[in-house]
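Sharing a structure with you now.
Part of the complex only, each chain left as placed.
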Amino acid sequence: MKPKIETIVLAADLVGTFIFAIEGAVAAMHSGLDLLGVMVIAFVAALGGGVTRDLLIGATPPNAIRDWRYPALTFVAGLLTFMFHNDAQGFPAFWLMVLDAAGLALFAVAGVEKAMLYRIRPFVAALMGTVTGVGGGVIRDVLLTRIPSVLVTDIYATAAFFGAVVVLAGRRLGLSPAMAGLAGGVACFVLRVVAATHGWHLPRAQG
Amino acid sequence: MKPKIETIVLAADLVGTFIFAIEGAVAAMHSGLDLLGVMVIAFVAALGGGVTRDLLIGATPPNAIRDWRYPALTFVAGLLTFMFHNDAQGFPAFWLMVLDAAGLALFAVAGVEKAMLYRIRPFVAALMGTVTGVGGGVIRDVLLTRIPSVLVTDIYATAAFFGAVVVLAGRRLGLSPAMAGLAGGVACFVLRVVAATHGWHLPRAQG
């Protein structure tokens, strides 16, 4: 029995949401916010990308509004992070990066799939996958008044875009939706992890 | 004769809009903006929350676009603030906080009512009431490049959420829409004023 594409979108969305919510909560605590601020940043970091995608492709109300489990999940993640933050201080940066790469891959795949469901054309659908992956982090950083890390982190949005392109190419080559999604997710994840561990970077303006 | 729920939404929206526009204009003047900047910040501070809510629940074009009285009201508020700012310098901070709490209560109630009109489910409808109350201030602070005050002000968004929940609970318990709205507005207003005067605050991360 092949899993349905809607099921893949839902599962990838929920797991990615939880990872990004925790990351957002940690960033908010480092900025000295109180419990509510931590929960709000967890919410926008996890759901901002998907909400932006849904507004852009005309899928209103966005999933995050239609389905109460999404916001509830982010608030729980924010609360848990707030309560157990001290115990988690020793969590290694490497595994944080790996978890974040997994969340990015899940969101990029879910984003491009949903854009295709709404009949968005391939190039723009790949952009929507990228927006889904990085949009929440952009809003999180804007609210914490710093230049969005995605604009200065090497090979991050690039990995999301690449993964989305692989999904589209896999579909075009006749892969099943599940296989194409898997291939795109793995492509995004591997590119991000390898780039981070090898210090790959894009060119920067001189001077 | 019972007032219609639509009338409550409209009146609360207009009064709250005027209060938040003036507050936004004052913040813009403190940042050294010129007349146009002051009017723009008055506009987004007053209408940003409602526009965000309307985009999220799919009520496009938002009220603030459909009805020219909303933007016109905020521009007038910005202009008046700009002209009479010096005369108003001595206005006591306590009464500013009380007026702001009134605006917050009006917006939170109007927001949850409108979300219910669009058949948004209770938990998310309460979030929409909160977004309506605090969204304009968030956009105002982002444009003035400071961390949104709602993320660091004790018991502010919390009061909006609480008021929205009281509206929903009142409806569930069989109160008329007008009574439920009144109860929710009073609940939000009282919680905000008492928290501000007593220095109540939410827990903050240690270290």
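The letters A and B name the chains in turn, as written, and every chain counts its residues from 1.
As a convention for this text, a residue touches a chain if its C-beta (ideal position, glycine included) is under 8 Å from a C-beta of that chain, and two chains touch if they have at least 3 such contacts.
Keep in mind the model is a prediction, meaning the values are calculated, not measured.
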Self-check item: Whole-assembly copy number, given 2 chains displayed
Solution: 3
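Assume only the chains that are shown with their structure count from here on.
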Self-check item: Separation of chain A from chain B, taking each centre as the mean of its C-alpha atoms, in whole Å
Solution: 30
Quiz item: Which of the residues in chain B come into contact with chain A in the complex?
Solution: 55-58, 60, 118, 120-121, 123-124, 127-128, 138, 142, 145-148, 150-152, 154, 157-158, 201-207
Quiz prompt | In the complex, chain A residues that touch chain B | solution = 28-29, 31-38, 40-41, 51, 55, 60-62, 65-66, 68, 71-72, 82, 85-86, 142-145
